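Starting off with a structure, shown below.
Heads up, one of the protein chains got dropped from this complex, but the rest are sitting where they should.
And then chain A:
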Amino acid sequence: MVTYGCTQPPAADRLTISGPFEPISLDLAKAGYIFSRLQIVETLVDIDNQGQLQAGLATAWDSNPDASVWRFHLRTDVSFHNGSPLDANAVVTSLRIALNKPAPFDQQIIANVKAVDAHTVEFQLHSSYRPFAAILTNYTTAILAPASFGSNDRIVSLIGTGPYQLTEFDPPHMVSVSRFDGYYGAKAYIPYVDYITGHRSESRALMVQGGSADIVYNLDPASVQLLQQTANVKVNTTPIPRTILIKLNLADPLLDSVKVRQALSLALDRQGIAEGIMHQPGVEANQLFGPAMGIWHVNSLPPPRLNLDRARALMAEAGWQPDSTGILQKQGKRFTLSMVTYANRPELIVIATAIQAQWARLGVALDVQMENASAIPLGHVEGSLQTALMARNFANIPDPLTVLLADFSSPAGGDWGPMHWQDPAFFAQLKQTTQATGAAYQQDVQQLSRHLAQSLPMIPVLYYVQQSAVADRVHGFSFDPYERSFRITDMVLQP
C-alpha cells in the first residue's frame, strides 16, 4: 500500500475540486447548484461579475410593454450531451418539470410556458414582472434534455448542454465530469474534473496543501491564515452577494420602534466581529446589499460604528431605562430577546454570542438558540420568532428587485425577509420602481436601499467574502461571485 500510495503527482489531465457541498441527487431542485458550478447544465440567462444579465442558452429576450409576456430566443447551435438538439420543445419540457418543484422564487407568477417556434419560448405571467429574466438564471431552471426524465418526471440521467458532461455520480461525495467535445462555445482545456465533498474546512485546506485537491472552497479564517504561508498555494478572496443580517419580528412591542432598532444596530461592534471572528477587516455592513451588488449598494452611507452612548440615548428616548441589574425596563417589562441561528454556518453561532455580549452592554438580555435553518421560515410563519441571525444569499436570483418584491412589498414579509414591517411609503416606492427604467431606475434603487438602511426592518451585520485556495498548477482561476460556475473552462493545468 505504501508503494501504491507514495507521492503520486496529481494527474496532468484531471482537476480536483473540493468543497463542503453535498450533492445528494440528480434533481436540479436539490443539487442543481453543483451541476451548474461544474458546468454540466446551463440556464437560458447568464450573469456577469456585476450581476448584469447576459446571454445564456437564450441569445436575446423581450417582453410586452407591461412585462407580463416574455419571449426568449434560443441559440440554434446547441446540442445536449446525448447529441439531441436544443429546441423550444425541449426547453418547455424541462421548465414545466422544473417549475413544479420548489425553487428560491415564486413559481406562481408564471401562468404558462409554450414554444412559439423551434427556437422561441414564451412565458405568460399572471401579472407584470419586470425582473423576470433574472429568475431564469437560477440553477433550478437549467435546461435538461427530454431523455433526462423518467417516470413521474424523475431525473434519471443528467443530460445538459454545458462544456462538461457527467461521467460518474457517487452521492453525496463525488461527481466526475469529462469535457464535452460537442459544446457550442469555447472548448474546455482540462479533460477531466472531479468534485469531492470535503466535510471540514481544515481537511480541505490540508487537501490543497498536500496536493489531493487543486481548488478548495469555503475556507475558515484559521485555514486561510495557514494557506497564506504555504508556498505552492494561492488564496483567493472575493466579496459575494451574501449578508449576515438580524431578522426582527416587528410585531413584537420590543422591536416595533425605529429608535430601538437603531439603538440595537449602534450597539453592535461590527468591527470587532469582522476582525476578531471573521479575520476580515472591512466587511462591516451598514446596509442590506453589499458592494458586490452594483447599483443597489449606496456608497455614500456612513461606515457602521459602535456608539454605545448614542444607543443608550435612543433607548431612553424610547422609554427604556436600566434597572438595578443593568437590564433595560419599561413599565415593569424587561428588555429580553431570543435569537435563533443555525449550525450549518459555524460562524453564525460565534457571532450570535458576540452580539449577546455586545447587547448586554446596552442592557438587552439576549438568549441565543442554535437550531436548524428551517426554524427561521417556520418561526416566521408561526409568528413565534423574535430575532434570528442569518446569512442571506442575494445571489440565488441576481436582481435584488426580485428579493424586495418577494419579501419587502407587504407587511407579511418573506420567510428570510422582514416580519410584520409596516411601511406603506416604502411599499409604494417599490411599486413605482418596478415601472422605472434607465437613470430613474438607478435613482429609485438607491433610494430603496437608503430607506432600508435607515428604517432597519432587518439589521445588517457583515458582508460575506468567499475564501478559496488554488494550487499553483492551476492557471486562469477566478471566482464567480454569484456562485453559479466554477469557471473550469477558463482554467489550464500547468506543471
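Keep this in mind: a contact is a pair of C-beta atoms (placed from the backbone, for glycine too) under 8 Å apart; a residue touches a chain by one contact, two chains touch by 3 or more; residues count from 1.
Simple rule for what comes next: contacts and distances are computed from a predicted model.
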The complex has one chain missing from view, so what does its UniProt entry call it, picking from "Acyl carrier protein", "Exodeoxyribonuclease 7 large subunit", "Xanthine dehydrogenase family protein" or "ABC transporter permease"? "ABC transporter permease"
Considering the complete complex, identify which of A:Q321, A:S374 or A:Q494 is in touch with the unshown chain. A:S374
With the full complex in mind, choose from A:A98, A:M207, A:M278 or A:A352 the residue touching the hidden chain. A:M207
Options A:D13, A:D62 or A:D170, residue touching the unrepresented chain: A:D170
Which residue of A:G51, A:P131, A:G198 or A:P457 touches the chain not shown here: A:G198
What residue numbers in chain A mark contact with the hidden partner chain? 1-2, 4-8, 18, 22, 24-25, 27, 29-30, 33, 101-104, 106, 154, 170-174, 194, 196-200, 202-203, 206-207, 209-212, 342, 344-345, 371-375, 377-378, 380-381, 391, 393, 396, 415-416
